[in-house]
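Yeah, one chain of the complex is gone here, protein chain that is, but the others are all in their spots.
In order of appearance the chains are A, B and C, and numbering begins at 1 in each one.
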Amino acid sequence: MALLEVRDLVQHFPIAGTKKLVQAVNGVSFDVEAGETVALVGESGSGKTTIGRCVLGLIRQTAGTILFKGEPMGGRRTVRSAALRGRMQLVFQEPAESLDPRFVVGQTIGEPLVALGASRADREKAVRLAARRVGLAERFLASYPAELSMGLQQRVGIARAIVSTPELIVLDEPTSALDPTARAEIIDLLIRLQKELGTAYLFISHDLSTVRYVSRRVAVLYLGSLVEEGPATELFARPRHPYSVGLLSAVLLPNPHLRRETTIRLEGEIPSPIDLPPGCPLAGRCPLVDARSRENMPPVEEVAPGHRVRCFRHAEIAAMEPATDYFEAFQRETERILAPPEAERAGVGA
Amino acid sequence: MTVTGSTIPAVSRGAGSFAFFRAVLRNHPSFALGYAIVLLVVLLATFAPWVAPFPPEFADADVFLQPPGWPHLLGTDATGMDVLSRMIWAPRIDLSIAVLGTLLSALVGSVLGALVGYYQSVRGLARLAAGFVMRAADVLQAFPVFVFAIALVAVFGQSLQSIVLAIAFVNAPIYLRLMRNQAMSIRTMRYVEAAWLAGLPDARIIVRHVVPNAMAPVLAQLSVNIGWSILLTASLSFIGAGVKAPTPEWGSMIAMGYQNIITGQWWSSIFPGLALAVTVFGFALVGSSIEVLSDPARRRRLSGRLTAARGAA
Amino acid sequence: MTTPAIEIEGLEVEFPRYGTAPVKALRGIDLAIAEQEILGLVGESGAGKTTLARAIMQLVPPPGRIARGRVRFRGEDLAGLDPERLRRLRGQVMAMVIANPKSELNPLLTVGQQIGNVLRYHTGLTGKPLRDRVMEMLKEVRIPDPERRYDAWPHELSGGMAQRVVMSIALICDPRFVISDDATSGLDVTVQAQVLELLQRLVARHRTAMLFITRDIGITAHFCDRVAVIYGGEIVELAPREPFFANPHHPYTVLLLAAFSHNPRLRGYWHRQGTSAGETGPAETGCPFAPRCVRARDRCRAEAPRLRELEPGHFVRCHFPVER
Partner (left out) sequence: MTLLPYVGRRLLFVLPQLVGILFVSFLMVKLIPGDPAVLMLGPFATPDSLAKLRAELGLDHSIFVQFLIYLGKAARGDLGFSWQTTMPVTTDLAQRFPATLELVTLGLLLALAIGIPLGVAGARYRRGPLRAAADYYGLLAGALPDFWLALVLIYVFYTLLAWAPAPLGRIDLSILPPEPVTGSLLIDSLLAGNWETFQNAAAHLVLPVLTLGLINAGPILKMTQATTERMLDSDFSRYAELCGLPHGIIVRQAFRNALPSVVTIVSVLYGFLIGGAVLVEIVFSWGGAGQYAVQGVLNADLNPVLGFVLYSAVLSLVIYLLVDLVYFAIDPRTR
């Protein structure tokens, strides 16, 4: 039984004053095992943030069930209820907005423990421990958020999330607002924390190179539907859905020679998720669209162990696409170029 | 790193925020003027008995309508009372009514506004109640404010307490709306979501996050509102619905001297009006200084300009 | 190389700060961009990228000011120009595309009016010829269904479309030099790819010179002819694309590239312990990167390095560059 099970999640928002519906999430199912990281990848309008908020109970889903440790969420049993309080936490995209400008860092980190009714002494001890774990110097506990860099502010957000030692943390684009070097530091931190605390991550992002590094399994979302899901290494090397291919080929890695050449070019732009036509969501932009995919939603098919895809013509795509993982090639090339001249000193790359 | 980069420490915690405040005052005479006026008026009112040359309600019939001169520096009114002394005593009434009325309305309006704003987006009963409160506020504000104030005074009887109640009643919707908008926007902030997710009860979230972050605009409004309430108090007295003569109060003093204007005796009306205007002007300046100092972005631009000015000087 | 479209010499910009010495946002920038060349400028937030863009356009936001240095546009020095002549140059000869497209458009003007206004004030065109030219531009930037979009309001546009409208505004007067300040940051990956291809084609056809400012070093690898890295208000490395990525010399460039590596030990090597982007600022004296540099020695802290040409066209500002 997985830590978190999401079954056929549907979330539609009515537009005030009209009968139209924003179909943000249309029947998404996936699991997150304890201590594992699953990435939800997609561009704007894909519904990835909405899914994260449904899992946490910030929005009541239109349909579908969410099981946490086997028990359905909702009604009396929410993340605020005594039983589950502190078990699930959220890390936000914009570090500055996630911290109250009038709270010093120590107060912000300790807030979840206030809800758990911990004594002042216990709280202080736990706050200091959490701060040390995220690499936040003691002196920052008395500072105001405005005095910290974006990277430090995000560490405070993470410290607040781990202070109640949750079993699951939903991270909504935690690094996309950061500079490259700060982003790398935060990713290292998250991976180290997962090893130390065994916390499961639901990692929401649009940045494929970060996702490739952080998560073991990846779920690709487009217009509220889960179009492809599988282990990161498998999916990045042998993408089966046209949208995954389009997404991977659009990623620009810092090396002029390493770019995924592809015959599948997605034209036009992402349509608005209002009153979507039946059939495959990508129909409007996909070069391989046919009568079948225009009329009905392709079923989920398992193409390899744990690798599922919703596309009628996934076999053709397998044949057309080169089966190389450019991210892996890039990693080796980077290690060759950036190896420190005195390689023997640091023993790097072993 | 440029001054606009996020890593520059906020000046409020920087070297001696009091020193910064003094520098701001030195560099912005208008703010300093505001605090000076308010301070002066408050001091005059408290020490009136020792400062005022004549007792405020002593009417000496044979010196009525004397022009400014000696010993009545600003002249006397139609009943022979000394204009200067009554002007000095007047703030005791005007100021206390205005401050009390405004604080009362700020308290009631803000608390109600915070609740309404916070529960506006939550479905269910609370949202219904919030909707009802807002409609009531709309009805209150659709009333012609001035006539409404007079009606209130008529209903509660013409005592100081009833004027304070009238002022509070008229001003409450302003704070209700101001706090509601603040609460609604703060409610959507991520740090409130984080607190909600952590399991904090609504009441604590309001007290810990909503109210402190909404304080700055309310304080700025408070100061401006006190000025406006002084005007309202004086207006009520002017038409005889507020403080009754002979109690020293700017509005009623202007009303007493109003007939004489046409026949040329201007001083018993003009001087109290001036005192009233200067006091309200002082509160308005204090209000704008609070507005500037409490808004981090404008404060940073201010500090930039301060050094540029100092550099150029 | 033909006469460069834009030359920047020793450009320094300062921001006064309360109680302490003014902040040096730019400490002496030397750059030249030729016609039809795309120069990428990469740096983290606070390095001075946007300040440089604004300084070139002579529009440094107050209280900042240009302390020293010159910006010459096809030989004409912009610093000494009278405001009217300078205003004419902006938009007509030099144009800019900035980050969040939606907020750059006036909410009360239709797409056609926004683009038309710039054209009208610079060329005096009005009526039908103006509308035709704008329509032609909308087609050139591949906006779907240009007739309908001509009368659309900014809030009705998607992110990608808004950016194309802004590009139309920037390119409508056929400028000789265009600055893109983080223009693709707000866009989705697939849309970003399309916009970059479009920019490349427009630059080629109109033979404009382009300064492409971005935080994402990955884009410059596939889009720019030459790449420069800016840190603490100074250019620390400048090279054509191939040698830049194949043979990076400056420790900061290597640190930026290492940020994409999934090997913590490699990154750990180039990342000095206890320092990070936001906290340790550039040093006032000596090499600005010294506080964060793993190879920093006494000479680095004492003497500020000059920009040296290590290999043809490959400049680096470091006493102990990384050699391979």
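Heads up, the rule we're going with is that a residue touches a chain if its C-beta (ideal position, glycine included) is under 8 Å from a C-beta of that chain, and two chains touch if they have at least 3 such contacts.
Note that this is a predicted model, so its numbers are computed, not measured.
Novice: So which shown chains sit in contact with the chain we cannot see?
Specialist: It touches the following shown chains in the full complex: B, C.
Novice: Which candidate, B:80, B:246 or B:273, sits in contact with the chain we can't see?
Specialist: Of the listed residues, the one touching the omitted chain is B:273.
Novice: Out of C:49, C:122 or C:295, which touches the unshown chain?
Specialist: Spelled out, the listed residue whose C-beta touches the missing chain is C:122.
Novice: For the chain left off this view, which of C:8, C:33 or C:105 is in contact with it?
Specialist: Of the candidates C:8, C:33 or C:105, C:105 is in touch with the missing chain.
Novice: Suppose we count only contacts with the excluded chain; which residues of chain C make the list?
Specialist: 57, 59, 87-92, 95-96, 98, 100, 103-109, 117-118, 121-122, 153, 155, 166, 169-170
Novice: In the full complex, which residues of chain B touch the absent chain?
Specialist: These residues of chain B touch the chain that is not shown: 30, 135, 138-139, 142-148, 150-152, 154-155, 157, 224, 227-228, 231, 234-235, 238-241, 251, 254, 258, 261-264, 266, 269-270, 273, 276-278, 280-281, 284-285, 288.
Note that only the chains that are shown with their structure count from here on.
Novice: For the chain pairs A-C and A-B, which is connected through the larger number of C-beta pairs in contact?
Specialist: It is A-C, judged by the count of C-beta pairs in contact.
Novice: Where the CA atoms of chain A average out and where those of chain B average out, how many Å apart are those spots?
Specialist: 50
Novice: Give me the residue numbers in chain A that touch at least two other chains, ranges are fine.
Specialist: 149-150
Novice: Could you pull out the residues of chain C that touch at least 2 other chains?
Specialist: Touching at least two other chains: 45, 278-279.
Novice: In the complex, go through chain A and note every residue touching chain C.
Specialist: Per the stated touch rule, the residues are 43-44, 148-152, 179-185, 188, 206, 208-209, 212-213, 246-247, 249-256, 259, 266, 268-270, 272, 330-331, 334-335, 337-341, 346-350.
Novice: Provide the residue numbers of chain C that touch chain A in the complex, in ascending order.
Specialist: Checking each residue of chain C against chain A gives 44-45, 144, 158-161, 188-193, 215-223, 241-242, 245-248, 254-267, 269-271, 276-279, 322-324.
Novice: Inside the complex, what are the residues of chain B that reach chain A?
Specialist: Residues 6-7, 9-10, 13, 189-191, 193-200, 204, 208-209, 212-213, 296.
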